[in-house]
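What follows is a set of notes on a single structure, which appears directly below.
Here is chain A:
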Amino acid sequence: MLNRKLIQGLVFKRRGHCSPSGLTSLLALLLTLLPVGLWGQDPEFLVSRSPVGRPGGRLVVSLRAEPKTLLPLNALDASSKEIQGLLHADLIHIHRPSQETRSALAQQWSRSRDGMRYTLRLRRGLKFSDGQPLTVADVLFTFQVLLDEAVKAPGRDLLRVEGKFPTLRAVGEDSVEVALPAPYAPAERLFDSIAILPRHKLEAAYRSGKILEKWTMGAAASEIAGTGPFRLKEYLPGQRMVFERNPHYWKRDSAGVRLPYLNEVVMIFSPNPEAELLRFRAGESHLHSRLTARGYSSLSGLPPQERPMLQDLGPGLEQHFLFFNQNDLTGSGMSALLAKRSWLQDVRFRRAISLAIDRAGIARLVFQGKASVLSSHVSPGNRLWFSGASSLPARSVEEARRQLKAMGLILKGDVLVDPSGSPVSFTIAMNAANSEQRQMAAIIQEDLRGLGITVALAPLEFRSLIDRVLNTKDYEAAILALRDGDVDPTAQMPMLLSNGRMHFWRPNQAQPATEWEAEIDRLMKRQISDGNEKRRKENYAQVQRIISRELPFLALVSPHVLIAAHRNLRNVQPSVLAPHLIDGLDEMYWAAENNKP
Partner candidate 1 sequence: MSEAILVAQGLERRYRRACALDGVSVSISAGESLAIVGESGCGKSTLLRCLAGLERADAGSVHFGGAEVSPLRGEDRKRFCRSVQLVLQDATRALNPWWSGLTLVREPLDLLRRDLSMPERETVARCWMDRVGLPASVVERLPGELSGGQRQRLLLARAMTLSPSVLLLDEPLAGLDPPIQAAILELLKGLRSERPLATVLVTHSLGAAAQGAERIVVMRSGRLVEQQTMTAFLAGPQDPYSREILAGWQARQANFVKSPPIKSSGSAH
Partner candidate 2 sequence: MTRPAWRLQAVSALAIWYALLAGFAWMAPYSWREQHREFASAPPTAIRFVDPTGVWRMPFVCSLAPAPDSPGSYREDCAVRHDVWLFGRAQDGRMVVLCPEQPGVLFLFGTDELGRDIFSRSLAGGLVTFATGVVATLVALFLAFLGGSLAGLLGGWPDLLISRGTELLMALPALYLLLALRAALPIQTPPLLAFALAVALISLLGWARPARLLRGVVMSSRGEGYVLAARGFGAGPVYLLRKHIFPRLRGVLGAQAAVLLPQFMLVEVALSFLGLGVAEPLPSWGTMLSSIQYDLVADRRSWLGFPAILLTASILISGRVARAMELRSQPAGGAPRETTP
């Protein structure tokens, strides 16, 4: 019910590789030429490619949790990040629907031949929401604060390349040059979601070492300035946040109307999904990006004149998987675990389990069919990197039995026993707050009962679970979910590299414990510095093949992203990348007068 998405926190920062598309550059070029004479003082607008809409109106969106901070430097939780997208803007933005990078505050950018230096030119005439101009100094200030070791901003490490940080300097009046410490294929994606901060508001606090205490949720609206489509108007703790249109926003539509269209956006907080759904259905909120399959089918059952716009975007980047404890436990004193090690850490055992699990059943029963069965750790929702190279062997209990028999695990009556005669049984730990994972576990439990394996389930509170998996390593098997923030494989590095902290099954290895882990290390390191996209994809496909052969974790399913929007809303651009709907708020508009609250 609460924190139903355990994946909170396992949000991987988006990184990726993509050069500006030809079209974008052409458009940007046109735009630099066009507006100078036409609008005089007006900024060098980014022109929206969406249909022209009508201004006005108020939109209500419900957030699952209350944002924790208004300061982008502090934003760790999903809600704060969503709010950040309304209030602030970045230099280069990942366009969520296409998963590609696009120009934002930086009007254009170029890459040096060695791939180590990027030059970004700012749009002319940019202004913060309080009317103050945005200059190169603000950009430099933002990065200075972000990279300052003394500030300890949690987002700092996102900029780390090969252990070192990039350096910035001003080039001329309107450009900055970013020097990377090493070649980095997806460098443009680094800039996404780095909000450019107003120096005039924050510099004093930064100098006195108190910048992280600024812009808390209690801060006055007048204190906050940004370059996002909206600005803060009012905050009622625990109830709602009200945003008004930023009159200095830097986008316009093709008819010349300055965006955003909406006058006001209200964020309400619905910690429980029931109230969220009830509100949406009652028309009290207008966007719903976390629909469950049941919610989806209940909305689609409404009469046509009441039915909202509904879309099944297919599998998202979220995936659930089962894995077994592969840590070297010698000398750990966990005797119960040590006794099971011989089969628990055998790849044939994992294969047998994988063969016996009814993944299609999970997708059908737990997600009412609104989920896709996974064959590797790359979800089909990842359009750029899903290779389809690995295929899942068909479910076969007989084959699973054969595998187990080959390992020396034999059926005695109804019970599978190991060579020492003790029954084969293990405990699956999962997030207690995630009812979907509890149901998955119940299905797996029933499936494995057919093999004679007794599975116990231990729902744990989320932080206790993570503590067990990553620190104390006192567990046998666990179900976790990952939700990648970005599609680029670089996001997977901490999980795939054998010395990674997120190498769930055996984290922080000094030396790769197995040959195949060493091979993955090599492939992943090779792809990151490679500018050639085709070779990167080949390398990554190889990694996917190794994973599905060795099964360090059993990928189960990837739920579909189901969204709903009010039927009179236009320019709704949903994406499988989070946030699924509100990234395009600046272009959304109300089609009919009567739905303009």
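We adopt the following convention: a residue touches a chain if its C-beta (ideal position, glycine included) is under 8 Å from a C-beta of that chain, and two chains touch if they have at least 3 such contacts; residues count from 1.
The candidates were selected such that all candidates are chains of the complex that A comes from, given by their letters.
Bear in mind the structure is a predicted one, so any value in this text is a computation, not a measurement.
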Chain touching chain A (counting every copy) in this complex, out of 1 or 2: 2
Interfacial residue positions of chain A with respect to candidate 2 in the complex: 1-2, 272-274, 277-278, 292, 294-295, 297-298, 336, 358, 361, 364-366, 368-369, 427, 429, 431-435, 438-439, 441-443, 445-446, 456-461, 464, 467-468, 474-476
